[in-house]
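All remarks here apply to the structure that follows.
A single protein chain has been omitted; all remaining protein chains appear in their positions.
After this line comes chain A, so read on.
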Amino acid sequence: MAVPALSLSDCRVLIVDDNEFNRKSLALVIRRAGITDIAFAENGREGLAAVDRFRPDLILLDVDMPVMNGLEMCQALRRNATHEQLPVLFQTALDSDEEQVRCFEAGGSDFISKPIKPGECVARVRHQLEKRKLFNDLATFRERVQRELSHARAMQTSLLPEDRRLAEVADRYGLTLDAHFETSSELGGDFWGLYPLGDGRLGLLMVDFAGHGITAAINTFRLHTLIDRFPMQHMTPSQWLAQLNVALNDVLPRGQFATAFFGILDIAVDTLTFAAAGSPNPVLGTPAAIKENGPDIRLLDSAGLVLGVSRRAQYVDQSHRLPRGGFLFLYSDALIECGGDEIGPLGQDAVPDFVRDALARDRQHPLRPMMDSFYARTRLPLRDDLTAVWVARRA
């Protein structure tokens, strides 16, 4: 594939050589390649000063020089992180294998042979400068993408309930509400929300789009728009989920889907009613009978066809007692699927004990010890998004 040659007219080259004839002939050769911005130094020490002053894109460096030789100068350059990527071309006698090894060890990028052959010299200089340009372009591009991703991340986080809102809802319903949210690769496919429905009823939604990254994040924005379109007040959780499923089925490309939990907590009758679409099993805790010690903790069945796969999907409502002192713990699959180097992932079955241990460490706010022990055992960065929500009714 033919790639048009990049123009080198804006490149700066520093020539370091104690021999005036060599400096002049090298300059002549690279001028012919279109490089006009050239500076000179006569030894390594002068060379280092010139690098700071002139900021070259490439250095042509002689080895044997008085005061400071080329190897020493190159080593000094490489010790400075700013110049780690700066191409350094040593001029050496091609037949000296030993000297070439020493040049590489000193941090040289390549060689040009002495005596100078103009064709080879220009080709090697051009190769290094083009590589540097492409590298810089890529670095600039990457920086831009990073910047845009973090903007998008802020937008996504703004879809989730803020701390102030959590506190408001918690006080209104007599709850303890704690939440944790972390995306895997800047953007994620997790979403959760709280919806006061009046008459002591509170809607709780958690959705996890398959995969992560930009595609999954776009789906959470889609979801946010859809939620506003479907009022929750006069519907059972299963009806609402079925409606959301049809809407997602229309917008999601094939192979993309979401798992979901949607529940309504009714504090007037101490009941949680929910429908689920393949979310990880939620944990329900109820205060134990008098003679037992801790609360009764168990996993709820959350099987259900994932959202966005079939228009015909049906969901089932389940009701459970959730009296004062009881709790509900919701989480995304990262909690049970992400492991560390030495220790495997937690796994679904271990979650009740995981919750029990955390309650023993902090009865009021067990989410913090849960996250502490999760992060202690898990390799970072996370491979998937993690959301965890603790909803407890105050005793």
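The rule is short, and it goes like this: a contact is a pair of C-beta atoms (placed from the backbone, for glycine too) under 8 Å apart; a residue touches a chain by one contact, two chains touch by 3 or more; residues count from 1.
Everything that follows uses one rule, which is that contacts and distances are computed from a predicted model.
Considering only "Anti-sigma factor antagonist", "Ribose transport system permease protein", "Spore germination protein KA" or "Amino acid ABC transporter ATPase", the record for the omitted chain gives "Anti-sigma factor antagonist", by its UniProt protein name.
Of the candidate positions A:18, A:42 or A:333, contact with the hidden chain is made by A:333.
Contact with the chain that does not appear here is found for just one residue of A:67, A:123, A:303 or A:343, A:303. Of the listed residues A:91, A:220, A:238 or A:256, the one in contact with the hidden chain in the full complex is A:256.
Of the residues in chain A, those that touch the hidden partner chain are 208, 210-212, 254-257, 259, 278, 280-281, 302-306, 309-310, 313, 333, 337, 347-348, 383-384.
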